[in-house]
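Here the complex is missing a single protein chain, while all its other protein chains stay put.
Moving on, here comes chain A:
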Amino acid sequence: MSEGDESGDPTDGGTDLTADGDVDGSGGAAADEGDRFTPADRVDAVPPSGIRAFFEVAESREDVISLGVGEPDFTAPWPARSAAIESLERGRTSYTANRGKPKLRREIARHVRRYDLEYDPDEEVLVTTGASEAVDLAFRALVDPGDVVALPTPTYVSYEPGVTFAGGEPLAVPTYHEDDWSLTPEALLAAGADEADVLVLCYPNNPTGATMSRAELSAVADFCREYDLVVVSDEIYAALTYGDEHVSIATLPGMRERTVVVNGFSKAYAMTGLRLGYALAPPTASAAMTKVHQYAMLSAPTTAQHAAVAALRRCEDDVREMRREYDRRRRYLTTRLRELGLAVAEPRGAFYAFPRVAEVAPDGDDEAFAETLLEETGVAAVPGGAFGDGGAGHLRLSYATGMDELKEATRRLETFLAER
């Protein structure tokens, strides 16, 4: 770690923004300051995230309404918080089993049956420090140097760096607004994913809000079986779908044995800061991931595991309430965006809308558009290109913010667009 990493950077350590890789964005700054460190090539190879610049500008202003936040605006439900507190009061502060508390693994195995997923809590469930760690473990445990990992874009910003850190070769597979951001076998083939070893799915999707139907997933599953790809399926937003029920690709014929399912507590239970996720995988993959986990992390935070047991047992009503509120905001935001003349594919999951701004942005540049929007109106949104080339020309707007803020933000956006 360079000295720059320790200089009070607000993103240091506590947030997924560290996926930016080069935390201060200056690349060779460390050398100028005289320390002897040179980042490893695979770390140096990862460019700063497009989100980084926005973070700095947005944080420097007082009047920002942020639609750029990828986490719930709700607090973790009280039973979960209470269980965490109680665990501390009772002195539950030691490591747990590497795989996680047996009680929690049993609860997870019970919980995921709602998605028709059956996993053995002793050999196929691994509790991790956030879903992010589960994804990272999957890459590090399953990807050999030079292995090709297909990443449908736009998608969550951490996958590509994670693949690079693991020594793999990321392969972008564009998905399109016109297809409602759904992944197709044709897109996979066109991008050369038939030569890939791993496919990463994220549905419901950050940043597009897209989900995949059973039929759409079946076509992708056929492709994976035909060309022998394994799948890392990040289903962290599974509980937040509007209309259609979530379908896991692992439930499709022949897919369970080649899929790692990732999920966690951050989104559905508003427990982002408690950093707790899990991976479901057949014994070989699960054992390999557990091996990496036990040397790197030993075990997920014990306090958070107690909270998670309570979340699974006692917080379903809270999840339902939060989902209903997100749904109300989702309808409002997408309707307003369309009224403002922006094309937006119907978001059917997560808490993002991903409108196209290419037609109203200078030179179709989403980053310049988002910058000007932030400067002139104080509305922070994330440029779509930050989520891979497939997202260029779009903005990610999060509706994990209050209705009053959504109304004000869209009002400012309306004025802004009228002046273009």
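Heads up, the rule we're going with is that a residue touches a chain if its C-beta (ideal position, glycine included) is under 8 Å from a C-beta of that chain, and two chains touch if they have at least 3 such contacts; residues count from 1.
The rule is short, and it goes like this: contacts and distances are computed from a predicted model.
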Among "CRISPR system Cms protein Csm4", "NADH-quinone oxidoreductase subunit K", "Probable glycine dehydrogenase (decarboxylating) subunit 1" or "Lrp/AsnC family transcriptional regulator", UniProt-listed name of the chain not shown: "Lrp/AsnC family transcriptional regulator"
Touching the absent chain when the full complex is considered, from A:Gly68, A:Gly264 or A:Gly349: A:Gly68
Option from A:Glu59, A:Asp116 or A:Asp389 whose C-beta touches the chain left out: A:Glu59
Touching residues on chain A - with respect to the absent chain: 10-11, 15-17, 19, 49, 51, 54-55, 58-59, 64, 66, 68-71, 73, 156-158, 206, 324-325, 327-329, 331-332, 335-336, 380, 382, 403, 407
